[in-house]
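Only a single protein chain was left out; the remaining protein chains are all shown in position.
As written, the chain order gives the labels A, B, C, D and E, with residue 1 at the start of each chain.
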């Protein structure tokens, strides 16, 4: 299994690189910035995912692409102008380059912000229709749609991971439901890389949180067994956690949902 | 009710302009090409929807935008390169210009190609997750996601119409299920423009076809009452209709689904 | 079929009495106020439904009770104090008297205010859980629960009618969805009285409105075929109809939902 | 967090008082009978929940009300006459007093008898429509409807707990599915008091029973992690447990369902 | 389209033969008994469907088989011994002969008795699991399972018709829901023969009855538009119709359900 990872210099990429070191005969690490190989089975390439030809060249001989690259910039005023090239065009390039290079599997780092405007009173499966909470969320909806298309039309095997709140430990109330620990995150990537026979799967990137608001059943086929539970931090978070914005409280997406709402008052739907 | 229509020179735009003539105090018609006003309440503007500032200027004083502009180019080899500016960036521009100009309602001409890879043995509602059959379909998924976001975050009222097969009469077997006649199409636009109090609605653009494969119940709130039924052409179509490609037969999207499939044989999902 | 009607002097009661005149061998009419029999098969009784013994006496020899009596008083400040005796205790008395007197069928005039706080973007069936919009709505939830119990535990046959907006013609936007015309209302009562073999049925009291937000399928067993459609009044209502309160617009229950909301701002659920 | 508990002298109340001792700065204990404070942070009040003004006075300064008071009297002949004041009027008084006093959260001890006439072959979620098995069950349906209303209309945060069979250990076959142990019961109360950001939640009061017939997923947001399992008593119960009445066997509600049924033979629904 | 019909001498077969006369270039009529051709495009064969080789020979050159043959004998004491050869082995033979002979489509006359033990309070789709009410019903479940297998494994196109109560007019209360008129029955056969592109479809054989208890939506793809409604006979049936057996009343299957039940009293499920 020869693996290529985009966004390898990012926070998830670095953790994955570290924890998966030595597991695969080749780990080819791509990033916009310079990064250095740490051991024998790593290769590092400085590639912009907006460059389709460079991507296609980098994917020669690769079995599985883990696509982590992208920007997450809300609520900056030019959010759309940033996600359009980095997340929409970049993700098209990754899938198209993978198809041209004969890659078998693409693991796409989507986000729960693709469904952020659902209310927390509803437990969500991976099968629901999108309801993005931001331009960033729209870019992830587009990425998932591309993944679906490349699976259905071109026969790639694709996993879309709707990652929750990735960090060392949960920091606010919402995280008690949507947190994913670093070790669970990398285990989920490992399962997504290695699970056999997948056509197209949507999985939520979450630890084994007691206060769950996502039903990850359809992701069972990945063989993912998370070991952490945000509930172990509940007392601390409930006592000292960061407060949530008023407009963030009803929604899965949290503070991504809070900006912009002020203008139109009562929600019709 | 002051209405602006993009893509006014296209086949649906021309029909709508004709059938709705005189109904609204203002019908502002936008197109890439020159078009001429036909009567007193029409204004014609040559505007590229890739130009956000021009769109924003054109939307001053408008109550409702009907967004028909876009390209439909599959399976040309550069399909993505065409839908990216015309359908993805253009649709972002339409919603963003509408928000800036204080427009209340946007009616977005989406397409059933956003869900084209579902199998015909399944009757679909408007609530299902996307499953595009083409780059064109991906661009419509993105447009619908933008519509959802502008409704949820910015309070616009948005209708996404998943238009089936628009033409004078059904021409092949699949059309017996997905056809929409010109008069039903324009009636659906009229209902979408005038229905009060909508937050976000997905409706299928179809006539009252007996052989239905779409459940349009959630669109009932529009007050749309189609009058045509493709079944009235069934004998003729079954006897002399165009044959469907083998790879098109299982799927809602028809021939959009047929190209590209050949490479990977048996469908896993 | 010997029929007893409570609330016979009310607006639905008078219409039913008139349209059903002569249909049944006995129509026994109960009301708090004096009413006069109009023809040979009518009997009129002045009975307070808060008086269980009087009710039981009145139900001797009756096959079917149509229970229309009750108050609808929101948002008066003492709404609970009014609905408690008239709607909750009174409806218990009606079911209990019917059981004691050996009545076979009770048709209960419930209200869509039992489910008024659902959002209009959702099409509702009769099987959903209650979500009342008022103390009046709570009293109807209780009445339906009593009906369910008397069917399940004591073997009465019970129909709960969630009546929409009953009046000569629709008067505002919401009525385009929830209106029931006088002739359809009485036809629905007639079907509910005469349908054979029912255990417990919930039906929405609505005409054949195009803009439907209720799915009345499970009521098909009643054999009810409405003939009116609020859409025939749509142009007039959209042009000159009464405006809806801001807090009423999102919800099935309309203005019943609008009072009280102001205190707590953004809705969590 | 200042907590007030009604029915504090009852069997659940005493257990909760004991296990939660010292956890909150104030635990105000209400009961019809005299009870004595045991430690510094307890206050005891003799209050009848039928007295709205006394309740309102008692709720001053309270953050969360745990409403356990009520009667459970089936199948006594005057069951309705008992549940009407104690459970229906009393629960209205609790919610109304809480609203007037500015209480933020009410935890309502509902009962699985609100859904007791469903068949055991069906696994139930919290979202189903009511199907009470008794007048007691009807009173709990009314209490839940009031809780829904006070959440939706007045912005209270409300948890309805459909408590199963609360006792030291399971005593018959049905209990293997619906038992809740004392320590799990109090843990569920603690979670319901402390969980942040709830609008309205229905949770089943059950231990982690292997033979489950209730799906408590939507209650996950409470952070409730039960530790007992009735299966640990299964051998003993199956060998020596109390026999179930014939009419009780099919239904969730057990023997509450068995009385009254005899009269009408075969069940239509 | 060359058509072969088994059971051509039965009551549906004779009606179909008559109404479809002249529609197809060949109508080959099979029966156990002697029957005579009536016009030029008919061929008559005396064949026992228990004879696989004879069936295979008869199917040479055939495009579509309409399989009506079988027995319906409940509650005779030897029902299983009769349905085993005639319905189970016979239907296997029909599908296997069709596969060997290269037939493209098989239309199988199944029965609503395959789902007869569901309760009438539930509206059924074609997608539900079987719940037969008789050995006859079990034989139809087996026939449908064979049809599914031959579609999925061998690529035959198969339609299973769950026929309701076929007769000139409805005769009892249940028929108001499940009746199919002779002309609608034959129209449904015609649609099933001629509909293009079917893989496997289950359709209920019913007229356009107002009092429907079956949802035939998924059969829409057949293009079937029934014209009769049992409701037109409702007054007569309610006044003078045959009474239903007590044990028949709760169930879709009617009197097929009534025998055998007496032994075990209250229904657990």
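The working rule: a contact is a pair of C-beta atoms (placed from the backbone, for glycine too) under 8 Å apart; a residue touches a chain by one contact, two chains touch by 3 or more.
None of the values given here were measured: they were computed from a predicted structure.
Peer 1: Of A:15, A:218 or A:244, which one is in contact with the hidden chain?
Peer 2: Hidden-chain contact among the options goes to A:218.
Peer 1: Among D:87, D:110 or D:177, which residue is in touch with the absent chain?
Peer 2: Of the listed residues, the one touching the omitted chain is D:177.
Peer 1: Which one touches the absent chain: E:70, E:137, E:164 or E:205?
Peer 2: Touching the chain that is not displayed is residue E:137.
Peer 1: Please identify which residue in E:2, E:19 or E:148 touches the non-displayed chain.
Peer 2: Considering the complete complex, E:148 is the one touching the chain left out.
Peer 1: On chain A, what residues meet the omitted chain?
Peer 2: Given the touch definition above, chain A has residues 194-197, 199-201, 217-218, 220-225 touching the missing chain.
Peer 1: Provide the residue numbers of chain D that touch the chain removed from this figure.
Peer 2: Here the touching residues of chain D are 120-121, 123, 173, 176-177, 210-213, 215, 231, 234, 238, 244, 249-250.
Peer 1: Please give every residue of chain E in contact with the chain that is not shown.
Peer 2: Contacting residues on chain E, toward the hidden partner: 80, 84, 88-89, 92, 96, 117, 127-135, 137-138, 141-142, 145-146, 148-149, 151-155, 197-200, 257, 259-261, 263-265, 267-269.
Basically, only the chains that are shown with their structure count from here on.
Peer 1: Higher C-beta contact count, B-C or C-D?
Peer 2: Per the contact counts, C-D leads.
Peer 1: What's the chain with its C-alpha centre farthest out from chain C?
Peer 2: That would be chain A.
Peer 1: Let me have the rounded angstrom distance from the C-alpha centre of chain B over to the C-alpha centre of chain D, please.
Peer 2: The separation of the two C-alpha centroids amounts to 51 Å.
Peer 1: Please compute the C-alpha centroid of chain A, do the same for chain D, then give the distance between them in whole Å.
Peer 2: 41
Peer 1: By residue number and range, which residues of chain A touch two or more other chains?
Peer 2: As it turns out, chain A has residues touching two or more other chains at 120-121, 249-250, 265, 267-269.
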